[in-house]
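Some chains omitted; the rest stay in position.
We just call them A and B in the order they show up, numbering each chain from 1.
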Amino acid sequence: MKLVKAVIRSEMLDEVKNNLQRLGYAGLTVYEVRGRGRQQGISWRIRGNEFRLDLIPKLMVEVVVDDADVADVVEELRKSAYTGSIGDGKIFVIPVEDAVRIRTGERGAEALK
Amino acid sequence: MVDAGDTAWLLVSSALVFLMTPALGFFYGGLVRKKNLANTIMMCFAAAALISLQWVLWGYSLAFGPSVNGVIGSLDWFGLRGVGLDPNPDYAPTVPHQAFMLFQGMFAIITAALIIGAVVERIKFSSGILFLVLWSTIVYDPLAHWVWGVGGWLRNLGALDFAGGTVVHINAGIAALAAAMVLRNRIGYGSAAFEPSNITYVILGASLLWFGWFGFNAGSALSAGGLASSAFMATNVAASAATLSWLLMSWFYKGKASIIGAASGAVAGLVAVTPASGFVDALGAMVIGFTAGLLCFYAVSFRSRTKIDDSLDVWGVHGVGGTWGAIATGIFANPAVNPTAAGLLYGNPYQLLVQVVATGVAWVYSFILTFAILKLIDKTVGLRVSKEEELVGLDLTQHAEPAYV
């Protein structure tokens, strides 16, 4: 299993959610973050001073999926979160060793279904 | 002669109406995305400051100063010259002239601020406030003169507008329509989900608006007696009835009792009763309010299916609600409440006609002039932030201050 972590624009969440659901990946977790990347925030010069605000609000989407589905999910995330402007975000893939559904105690791939 | 009770009431009412502008900031702010929340509140706050200055400098004189052919006030009262502490019997015989001026100034502020709802999340802060000051001067002041100024031509025609249905709400609502058309849509309008970020601010704003509206409507009696009491009652009843009817609509069509719906309903009811509040009885107010909730609900639903991104539905609530209110005044004005006026139901169809005329004038004047002012600004200093800035949000790009963490 893998944990797919995607930093996206808040506006794209709906698109992302719906498309993942359509492909059968209903489970996901999201939270608000602020980030800096190539999009290094806003900066401006005035009267010789430089000002910078480098943390921009984003949304983090976390999806844990079966190894077999990683490519699909990453691809779908990428397409759904894409606008083409700097600041579209990043996706990271991280290994997961186990998953448990609290309610039933199911483990591994079972827990993701 | 100055009456202390009347003056106390008018000063309190002025303070209450003042509070409506930041209240509107929270109402509007809660409805936008979090990245634009502080900017939206700030637009309202800045409008209060700038139009206060415009008003004492030239706005009041243009709106209420000695009439030049019924079309505009002269600049004789520039900088409040001649606007003193004795009453001006033309306007309010029992309160200091300056108190009347103050009260009217608060109306000028809130009217301009209302338009902000149509342009949020994409207008440059600097251009936005420039627009509001120009708009107040070119659109608000003349219209206020026509309807309320001594010698104003719509006033002479007999148009009824107790507390600003035409001057305030139709005016702002139509200006909002024009503004939405000039500014065009927010990026992602119609495709991305624009979720209100703070419902509690929406309801805080609506509650403070309701509270302040008592001053707005009942203060318009310009004295503390029966008329003020009646207007206060009508205000409360209409707001309540519209809250209920919009709530029912949201239940019916969405299956849930929408909080934003209730808040919007309250505002719609308050808007609609504004021109009528000094003329109608409790049942009249109830009908006006209940109907306002329905009409505005449908207007908003209709608008949201168009291409016009009047983002917070200023047209749907203030334009439509104000129009309904102006017309309803011509229907429900009850001489038993206020002997100076009678509507259709009380045997005076002429009043209805006058109301329609005044409404039409306000629609046309406000739309054309607003459109022109905004085009002008757009061609010169520019209206919209860049695409980049819009994506990042106006709190950071216009003010470098995020709303909250």
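To be clear about the criterion, a residue touches a chain if its C-beta (ideal position, glycine included) is under 8 Å from a C-beta of that chain, and two chains touch if they have at least 3 such contacts.
Just so it is clear, the model here is predicted, and its values are computed rather than measured.
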{"item": "Protein chain multiplicities, whole structure file", "value": "A x3, B x3"}
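Rule of thumb we're sticking to: only the chains that are shown with their structure count from here on.
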{"item": "Computed distance of Cα centres, subunit B from subunit A, in Å", "value": "42"}
{"item": "Contact footprint of subunit A on subunit B as seen in their complex", "value": "33-35, 188, 191-194, 387-389, 391-393, 396-397, 400, 402"}
{"item": "Interface residues, subunit A side, partner subunit B - complex", "value": "9-15, 41-42, 51, 53, 56-57, 83, 85-87"}
